[in-house]
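All protein chains but one are shown at their positions in the complex.
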C-alpha cells in the first residue's frame, strides 16, 4: 500500500487536483444556476415557476452518469467537441444545480410568509424585500445543506472516470490495472477522498448543531 | 428518422426492458434492505450506547464520505478476499445497500434528534422503558418528518444503480451501452430512452413520496 503511495504519488496528486478543481468549478456554477432557478420557483409568476420546476425535476430524476455521458458522447457527435473533464464538470454542474435549487427554494420558503407581507406593507418592493429581508435569513438556513451538497459533489465527481476526466477515480483505475493490486489501489484513493470529505462533513455537522 | 425507427426495434426495446428489470430488482431489494439496516444503525447512533454507537457512527461516517463507485469496487473485487464471491447483480445489491443504509442512518439519526428531547423525558417519566418510548412515541413522529428525505434518498439509489455498469451488471445503463456500442447511430435514441425511463421511475417515486407526505401531514 505504501508502495502505491510512493510509486504513484505524482499520478495521485494530479488526480487529487483534478477532482478538487472539477468539484469547485461545478460548485460555483451550480450555485449560480441553482440560485437562479430557485428564485424562479418562488416568483409570483406562474410561467417562471413552471420553468424552474421543470428544470429541477428533469435533472433531479436522471442519473448523473447519463447526463455526463450525453455531454461526452452525444453532444460532440452533433454540435461541438467537449473533452472529458469539461463534459464531466458540466454534468456535475447541471445535476447538482437541481439539488441546490431545491435546497435554496426550501430555505426561502421556510422564511415566514408574514415577513414578506410585512416588508411589502412598509413600502418595500418585492425585490427589495427579497434582497434585504428574505435572502439573508434564507442563506443562514441553507448553508449546512449546501455544504452537504458539496460533499456529494466531491463524491460524485468520480463519474469523471467514465469519460477519461483524469480525476482520482480515473487514476485509481489506471493504477489498479498497472499494479494488478486492485484493492490497495482503491484503498489509497479512498483515503484521499476521505481527506476531502470527512473534515467537511464533520464541520457541517458542527454548523448544523450550532444553528439548531 | 430511420435511425430512430431502427433503434427502437422490438429486439432493442426488449433488451432495454430486460435491463430495466434488473435495475428495478436491484433498486427494490436495496431499498428494502437499506431501510431496515439504515434504521437500525440510525437508532444505534441516536441511543448513545457506550462504544457501540461510536463504532457505528464511525463506520457510517467513513462509508458515507466515499464515492459509491469505490464501494462497488470494494464489494466486487474485495469481498472475495473473505471467501464470498458475489456475482454482479448480488454485488451491486450489496454495494447499494451498504452505501444507502449509511446515508439513511444519517437521515434517521438527525430525524430522531429533531424530535423534542422533552418527549423522551416525558415518556420515560410516565414509566415507559427507553425502547417503548422510542417505539411508540419518538419513531412515529420522526419517520413522519423524514419521509421526504428518505424518498429522495431512494430516488438517488435508483439513479445510482447506473454506476454498476462499471462491473458489467446487466442493468438498464449497461444494456443501453451494449445497443449503442453495436451501432453508433443508435446513440441519441438510446440516451433519449435512458432519460425517459429513469425519469419515469424516479419521478413517479417522488410523486408517491409527496402523496404519502401529504396524507400523513
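Each chain carries a letter (A and B) given by its place in the written order, and its residues are counted from 1.
Here, contacts are C-beta pairs under 8 Å (C-beta built on N, C-alpha and C of every residue); 3 or more make two chains touch, one makes a residue touch a chain.
Rule of thumb we're sticking to: contacts and distances are computed from a predicted model.
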Out of "2-oxoglutarate ferredoxin oxidoreductase beta subunit", "Rod shape-determining protein MreD", "Solute-binding protein family 3/N-terminal domain-containing protein" or "ATP synthase subunit c", the chain not pictured bears the UniProt name "Solute-binding protein family 3/N-terminal domain-containing protein"
Among the options B:170, B:189 or B:209, the absent chain makes contact with B:170
Among B:154, B:180 or B:198, contact with the omitted chain is made only by B:180
Only one of B:33, B:59, B:149 or B:195 touches the unshown chain, namely B:59
Note that chain B touches the chain not displayed via residues 11-12, 15, 18, 54-55, 58-59, 62, 76-78, 80-82, 85, 87-88, 166-168, 170, 177-184, 187
Where chain A meets the chain that is not shown, the residues are 1, 72-77, 81, 83-84, 161-164, 170, 173-174, 176-177, 180-184, 187
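Note that only the chains that are shown with their structure count from here on.
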Distance in whole angstrom between the CA centres of chain A and chain B is 19
Within their complex, chain A touches chain B through residues 57-58, 60-66, 69-70, 73-74, 77-78, 151, 155-159, 161-162, 169, 172, 182-183, 186, 189-190, 193-194, 197-198, 201-202, 208
Touching chain A in the complex, chain B uses residues 61-62, 64-70, 73-74, 77-78, 81, 110, 155, 159-160, 162-163, 165-166, 173, 184, 187-188, 191, 194-195, 198-199, 202-203, 206
